[in-house]
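Of the protein chains in this complex, one is absent; all others appear in place.
Coming up: chain A.
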Amino acid sequence: MLEGAELYFNVDHGYLEGLVRGCKASLLTQQDYINLVQCETLEDLKIHLQTTDYGNFLANQTNPLTVSKIDTEMRKRLCGEFEYFRNHSLEPLSTFLTYMTCSYMIDNVILLMNGALQKKSVKEILGKCHPLGRFTEMEAVNIAETPSDLFNAILVETPLAPFFQDCMSENALDELNIELLRNKLYKSYLETFYKFCKNHGDVTAEVMCPILEFEADRRAFIITLNSFGTELSKEDRETLYPTFGKLYPEGLRLLAQAEDFDQMKSIVDHYVVYKPLFEAVGGSGGKTLEDVFYEREVQMNVLAFNRQFHYGVFYAYVKLKEQEMRNIVWIAECISQRHRTKINSYIPIL
């Protein structure tokens, strides 16, 4: 779009970029993780977290401290930071940030749909929704009787509407398996997000597109791997692959025909980037493919900070913060269940 982003970027987004870089500097380092791993109880963990940027976020918690409380508080904190970014952002950054929340919205919508169909109370489901995926029509979900009702009345107002239209006709909404629906929505969301970044051009496209391509390829691999031995047919599987990325189109066609992990590995031989990842599977420490992909994602997100004047830093920051939350929850679970053998399987970030 606008060449020479260095000249114009800071006018609209300089403050927020500075802010997000400051937040990124407060992510836990390897030393912090070593300290956390050595804790004996959750109280120790809390004390150690007080010395980091988390500060006294657990100060108001009553005893006893549980892992889910830590998780909720961390999530609230991240949500607060994100809302601050969103409220202070201008176009097109605000659209970008809205795109980021879409993935959480998809999860929330699926949860609400399920709950509405099972006639569960809306309040308790709302409590379980991801705070980043909030949208204003959430409370109104229990009015709808069938999924098509739900779509017509409520979802059509949300940013998710185009994804639903992409997936299927409204009639098919009823019979579809909830997991297939979730994955189709996500595929459609990724494609739209990718197009948005690409159309924006400039440094954002240079940084975000590889990240999103990796996400698409990773989804294709994981879906294939997890669908071995289930009832998911090959055609159905192919409809869940996002249609962009390094694997598109030949790799996806080959993947759709794959029957087991070795066949997948032979397909990957054609793609230089992914070959070493597949080689790293197994080995000592029993890494699964997903672990390897998580590590790669973290690497790419950290690299995003090496360039300036693009929106990718926001995306990367949120993803890294999430990974950090997952790490802390993992360590906390290992400590509280006294199952310390795998406590070092967190994914180090910095």
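The rule we apply is simple: a contact is a pair of C-beta atoms (placed from the backbone, for glycine too) under 8 Å apart; a residue touches a chain by one contact, two chains touch by 3 or more; residues count from 1.
The working rule: contacts and distances are computed from a predicted model.
Visitor: For the complex's missing chain, which UniProt name, "Fructose-bisphosphate aldolase", "Kv channel interacting protein 3a, calsenilin isoform X3", "Nucleotidyl transferase domain-containing protein" or "V-type proton ATPase subunit D"?
Guide: Hidden chain, UniProt protein name: "V-type proton ATPase subunit D".
Visitor: Which residue among A:9, A:54, A:186 or A:244 touches the omitted chain?
Guide: Checking the options A:9, A:54, A:186 or A:244, the one contacting the hidden chain is A:186.
Visitor: Out of A:191, A:238 or A:290, which touches the unshown chain?
Guide: Here the residue in touch with the unshown chain is A:290.
Visitor: Out of A:69, A:198, A:265 or A:326, which is the one that touches the chain we can't see?
Guide: Candidates A:69, A:198, A:265 or A:326; residue touching the omitted chain: A:326.
Visitor: Under the stated touch rule, tell me which residues of chain A contact the chain that is not displayed.
Guide: Chain A touches the missing chain through residues 67, 110-111, 114-115, 118, 120, 125, 128, 177-180, 182-183, 186, 219, 222-223, 225-227, 230-232, 240, 288-291, 294, 326, 329-330, 333-334, 337, 339, 342.
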